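Notes follow once the structure below has been shown.
With one protein chain withheld, the remaining protein chains of the complex are depicted in position.
Right, subunit A next:
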Amino acid sequence: MRLVLRGITKRFGSVVANESISLTVEPGEIHCLLGENGAGKSTLMNVLYGLYKADEGEIELDGEVQHFTGPGDAMAAGIGMVHQHFMLIPVFTVAENVMLGNESTGFAGTLDLDASRERVTEISERFGFHVDPDALVEDLPVGVQQRVEIIKALSRDAELLVFDEPTAVLTPQETDELMEIMRQLKEAGKAIVFITHKLREVRAVADRITVIRLGKVVGEADPKASNVELASMMVGRPVELVVHKDAPTLGADALVVKDLRVVDLAGHKQVDGLSFTIRAGEVLAVAGVQGNGQTELTEALLGLQDDVSGSIVLDGIELVGRSTRKILDSGVGFIPEDRQVDGLVPQFTIAENLMLNRSFKSPFVKSGNLRIGALREFAEVKLKEYDVRARDIDSLAGNLSGGNQQKVVVARELSRDLRLLVAAQPTRGVDVGSIEFIHKQIVATRDSGIPVLVVSTELDEVVALADRIMVLYRGQVVGIVPADTPRETLGLMMTGERPKDLKDVVA
């Protein structure tokens, strides 16, 4: 099916999310939409899918102009969408999810589950998906859930498939598998739109690339173009993709973790006997597929977990058993993995968010009262220093873009006297420009002699920042390896396998 978008414009109030975007997608082609977070890619696809109504422009499928009033129309016309946040119902089985909205029924509207099971099995076998139609979706790994989304689209005979940031939640292995699936679908003659901001993936599968910036098409790019060329087009200025850092100047052992165990509320061991050391002026990056104990590790360091045993010694002081406030006061800075939940109060202003970890004593509080003058002065300075793009310090944190929100968190955490920085997923959902900035700040922290623990599920980020890499699998250390370890080896270690000739490095 051939898709033509002509002059699509979509406004939200005074904000123009898409400005006169035109695009053609041919059958049997993977067309990449490349752009930063907030460039308007998802908005465009939601217009295509009937979730939003375009203010101007038209959608044409195989030469016919379409007038979608909702996703139902788009699906009927042969458009299938694999959403960034899966549109699956966790407590339903695969078969139920696939049939929802398109149910085959018997007498008096009774569900014909067998028909749906058959459909799932048939599609699943055709593309080698290995999906059990009777499994509950919530019990499936994320990668398999995504295949259920694909099956859902294919079961409705979709000829055009839209993948909206599909790799954001996948492991490197799952990403490779998805790329293979996309190639197969292309072979089967489907037209594919692939939305992403990850350059490696674009270059791996794209037949054509359209780059979008600030709601406008800035041009087509050659799939053979270099990463730097693509990134510069995406951001609109030359960017550095490599983090420049000198060899570390190592000090004494600063953070010593011994035999750390964390048991969660359900009684499962999430961190199981971790021991490692970070020296002053060193970045230890933790690699691993999400859910292998990273969250619990960082929370244990901050005193946010209840059932912790073992020892965490920072500059000679035992942290296990201390309250979170005492741990913060002893100089631990924390960039939490989900800024929306743990990093910021979205309904507070930037200034208020900047004092969240110092809400008891000076400089911002004096005998129980806020020192608003001091806070405002501080906030003004940090806004400039950290290049937070906001109207002023009274803007609500919730209204900022992801990158600017994260800069507020980083500014708050780095503007105290630190003895340890814990950064969990420091650049998740952050635009390329801000990533560059935040990485520089982390390296600067390390260069000032502070030990840094970085947790990231993005292998690129781990490799870029690390002096040493610790790979976690099911709460245990697979190995602690040098930063120049090949990606393949790291990828293998992330599945829990330890290469035979591997030697741990001690800093």
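Methods note: a residue touches a chain if its C-beta (ideal position, glycine included) is under 8 Å from a C-beta of that chain, and two chains touch if they have at least 3 such contacts; residues count from 1.
We adopt the following convention: contacts and distances are computed from a predicted model.
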Handout entry: Undepicted complex member, UniProt protein name, chosen from "Transglutaminase-like domain-containing protein", "Succinate dehydrogenase / fumarate reductase cytochrome b subunit", "Simple sugar transport system permease protein" or "Hydantoinase/oxoprolinase family protein"
Key = "Simple sugar transport system permease protein"
Exercise for the section: Would you mind spotting which of A:Gly28, A:Gly128 or A:Pro141 touches the chain that isn't drawn? Expected result: A:Pro141
Fill in the blank from the handout: In the whole complex, of A:Asn46, A:Thr210 or A:Thr445, the residue touching the missing chain would be A:Asn46
Practice task
Consider the whole complex, including the chain that is not shown, and state which of A:Met75, A:Ile151, A:Met234 or A:Val422 touches that chain.
Solution key: A:Met75
Exercise for the section: Name, in rising order, the residues on subunit A that touch the hidden chain in the full complex. Expected result: 12, 42-43, 46, 49, 51-52, 70-73, 75-76, 81, 83-92, 96, 99-103, 105, 108-111, 137-138, 140-142, 145, 152, 168-169, 264-267, 290-291, 338, 428
